[in-house]
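As you look at this complex, bear in mind that one protein chain is not there, while each of the others sits in place.
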Amino acid sequence: MSLDAHPGLPEFEYVKPETLAEASQFLAAHRGEARPFVGGTDVFVRMRDGVWSDRYLVDIKCLGDLNKIAFEPLRGLVIGAAVNMNRVIAFQAVREKYSVLAEAAESCASYQLRTRATIVGNICNASPAGDTIGVCLLLDGILDVHGTDGMREEPLGSFFLGPGKTSLRPGDIVTSIRLPAPPKGLAGRYIKHGRNKISDLAIVGVTVVGCPRIDQASGYRIRLALASVAPVPLVVDEVEAILSSKKIDAKGIAEAAQAAMSACDPIDDVRGSARYRRLMVRNLSIKALTDVWEQLRK
Amino acid sequence: MGRASDALVPHPIGESKLRIDGRDKAIGAALYTDDLQFGNALLHARIKRSPHPHALIKRIDVSKARALPGVKAVVTGQDFPGYIGLYLQDRQIFCRDRVRYVGDPVVGVAAISENIAEQALDLIDVDYVVLEPVLDPELGVSAQAPLIHPDLEKYAVVNFIFPEPGTNISNHFKIRKGDVDNTWGQCASIVERRYRIPHIQHVPLEPHIAVAKQDELGEVTLWGSSQSPFAQRNLIAKSLGLSQSEIRVVSPYVGGGFGSKAGVSMEALAVAIATRARGRPVKLRLTREEEFYTAFVRQGLVAHFKMGCDASGRLLAMENKFYWDGGAYTEYGVNITRAAGYSCTGPYEVPNVRGDSYCVYTNHPVGGPMRGFGMPEMHAGLEQCIDELALQIGMDPVEFRRLNCLKTGSTLVTGGRMHATGLLQCLEKVSEAIEWGSKAPPSAPTKRRGKGVAIMWKAPAMPPNAGSSAWVELAEDGQVNVGVGGQDMGQGSFTIAAQMAAAALGVPYESVRIAAPVDTRYSPYEWQTVASRLTWSMGNAVVSAARDVRRQVLQVAAEAWGETPEDLDIVNGTLISYKSEKETPLKNLGIYGLPKPDGRGWRGGPIIGRGSFMPSDVTGLDPETGQGEKAVVHYTTGAQAVELEVDLDTGRIEIIRGVGAFDVGRAINPEMVKAQMEGGFVQGVSSALYEHLQLKNGFVQNPNLVDYRIATAVDIPGELQSFIVEVPQDDGPWGARGIGEHSMVPTLPAIANAIYDAVGIRLEGPPFSAEKVFLAMLDAGIVK
Partner (left out) sequence: MVFHKINLTVNDEYEEMVVPSNMTLLQMLREKMALTGTKNGCSAGECGACTVLMNGEPVNSCMVLAVECNAATIITVEGLARDKQLDPVQEAVIAAGGVQCGFCTPGILMSSRALLNRNPDPDEKEIAEALVGNLCRCTGYARIIRAIKEAARMKPGTSALSATD
């Protein structure tokens, strides 16, 4: 905790493997005392605070295709683990087809920190406050993971186990996240509520995505995820259920927002109280849902 | 001095010259303490601190730390028995038998690297006996509260501070004026309120830092980010049993102070460690986290206000009680208590006053001076009560203030008379600029708009004999060197000094240099850079020194030219005679004098001028009644108004626009004066909306920039206007008085009053975070 913060980083060994195989092997062989890093914005802070004390920090920035960001109409958007948030925000396909991801990323921290922070890093950090995680969940993001036994895919939906805890095993390196090709007419909104206007950690974050869907009674599929109000980033399935089953109107949106409020499980902390967070989930869900609804109706 | 028309004001007074140190700072060449190079003799220090808010020290074992390779010195309180303090000596450099706040220094380590010093801390064992802490100032004054300073009666204290031994009260300032008890019955309206103002911290961008070295002769040099080189010299010398001249303090550029770098805080630790480091310099820097809980913080305040007025709105009585959460040591904080006491009515004329201002020890971080010195904390609640009182009798808040605010000649709470002041003008300016009385529609159906106003006053709070001095000398190249002891921590004192010297001497501003860094070995004495006193006090000294040079120059020239000084002048760096039209550049006689008229010998020589200024007529105040003829040197007054919106969905406050007007007497550099008004306003907004040093059981919960929020570039108001009012200060240079602190004083209550105007709620204290505003609206039924 902050009262124990040291003036500088503790001693550790910087390791830069040449290949993914080498990196996974090293991490597995030194399990419990080695950690992969890209931007370091979480790692360095925690090491300085004495929360983490790994003997090895493994720089994976230059491995494989981790620096690539690409969009293909069939595969969708693939964001390498080392692609910094500013690059993601500026990427044309993101701006045109996944604009809610850009909105969420732009709300993070500061320009300087976004030069180092990454979408994948945000995900692996598994903070319930992560701004971009909700979008990735709602867009059915899939992680590409390189482990000691090669590559595999991990759907985001089952990835988060608790605050700071994921299903990754020793030796695993997430190499990229893939967001499938966006549905036609995708609309989205990320509302982040912090203490300052921007740059704060989210007290509450609401992500909403929606698209026209003729197979739904309402004609639309609308999904909602919450940040900072549960141990993990939270997708509220009931919102989707309410807004797909009948004609969408203000009453339905209010009902969905109420469901979001009931689903969340916030705590009191230095940033806000549980009581306030719950009410903000309701109010900001109404705002975000209404916004997306209006985008869809245009 | 005196009432001067603009025609009599010499260049460059009143001109917005570019600051003298701007270029150096913008190219990264300006040196701050951590930039100084000391070579490989430099040792790095870290401090082992108390993990308890209140405990007795039973045993300290430093043997393992001493044995760690690379560790060169380990010191404890056993080595330093002396007490230290500015107004009350209640602090020791390292704790000897008792720790009084989480972070209290217990052991100091110097090593060849900061990392090794840090590792050494873990090898130190300290056994404590935990004591019950005092965590609230109102509880702290009760008879059952544990005593934090049982030896209070033994502490040396200045004669205007009144501790109550056997209690946790380190100062009790009283106002007893008129007959409050029998006046309430005459009041048509009474407001009685309690306000809780939490602790905040200065958050200077540059954390505290000090480098100290003691040479073989025992002489100490201290380099530090300091507002008070001379006070540090004085206090540290006394504490170590040295004489003042055995300590030399050098202060390079200061990366923000706001009061946190006044007096002595961590600098004494560096000096103490250095005395055991065998001649090697020792650098101690605070981490940002330590800056939050071990450097000075702004005291918390629990304020009880009771005020009443008659049916026409005239204030009749006030009964105000302040319980200051002074923290573990109140050597500085006691004077904040006093200042709030003698200002406790706010800038109003009130015939009947009972005021009690208590400085209370608690086991919290150390309260110290912060911009406004008690005024922001006090006005926070007071100006809200004024609004409430006005609205209660159906009077417009601006009209109420118009009626009751101090004017020239008004009777003050301390019994004296108000000097010439432009307070009313300031109030009129801000009301007009904010379009008081009209209401624009909110920007959206889920927003509510409101306007609020507040006025303020503040005097420089200092001992009655706080002095300034300056020297001015000429160089062979025509440059003018000005020596000052006051610091430029960003407020622009060096620039102002240069402008004033230039004006008083008759040289271009560009030819003046300030002899910086301030170095107590070479710089002239200055009490401290605090209290918004430099423009006025140091300014008088600089002007005096420059005029001394001018007099000497004219004298030499007169003798050399066979003329009289009255016919001579210095204009733009050139000495001219109006009579003979002779002229010569100043540089020609700054060092080498002038030849005698008959060619046989020389007149003059190296010219150096001196100036000194010290207030002479501040009288004491009666300890029982707080009454006295002249309580303070003068007051700066002012007003601010804000227009804001409240978001009904989230409670978030958005400041649409702000206006400020302050009576500075004479703006030596108008743009720099406005820059102070702007910076103070934003710091005021930040303290109103975001800032809160969250204390729980004596522990700061948010000692970092992630969770202690300050205003960023996107949090500033859409529009901010600053107006300069000039009602001259009769003893200030060209009428000038200070402005540095005042713009942070009325901001919070102006915002609070605007929130009330918008949604009809008042909070017991800041910050007016979105959460607090929203939940208050919810509980009041304004939102669901």
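Read from first to last, the chains carry the letters A and B; within each, the first residue is number 1.
Basically, a contact is a pair of C-beta atoms (placed from the backbone, for glycine too) under 8 Å apart; a residue touches a chain by one contact, two chains touch by 3 or more.
This structure is a prediction, so every number in the text was calculated from the model and none was measured.
Remark: the omitted chain is touched by one listed residue; of B:Ser228, B:Gln627 or B:Asn704 this is B:Asn704. Residue B:Gly22 is the one among B:Gly22, B:Gly218 or B:Gly562 that touches the chain missing from this view.
Considering A:Leu9, A:Ala70 or A:Val270, the position touching the chain not shown turns out to be A:Leu9 (whole complex).
Set against the missing chain, the residues A:Ala34, A:Val88, A:Ala109 or A:Val236 yield one that touches it, A:Ala109. Although one chain is not displayed, its contacts with subunit A can still be listed: residues 5, 7-14, 39-41, 44-45, 48, 57, 59, 61, 86, 109-113, 115-116, 198-199.
Subunit B meets the missing chain through residues 16, 18-19, 21-32, 34-35, 37, 202-207, 253-258, 287-288, 489-492, 671-672, 674-675, 678-683, 704-706, 710-714, 716, 720.
The rule is simple: only the chains that are shown with their structure count from here on.
A separation of 44 Å divides the Cα centre of subunit A from that of subunit B. The part of subunit B that touches subunit A in the complex is made up of residues 46, 102-103, 114-115, 118, 285, 287-289, 293, 649-650, 690, 694, 699-704, 706-707, 709, 711-712, 714-715, 769-771, 774-775, 778.
Those residues of subunit A that touch subunit B in the shared complex are 2-3, 5-8, 10-11, 193, 195-201, 203, 270-273, 275-276, 279-280, 283-284, 286-287.
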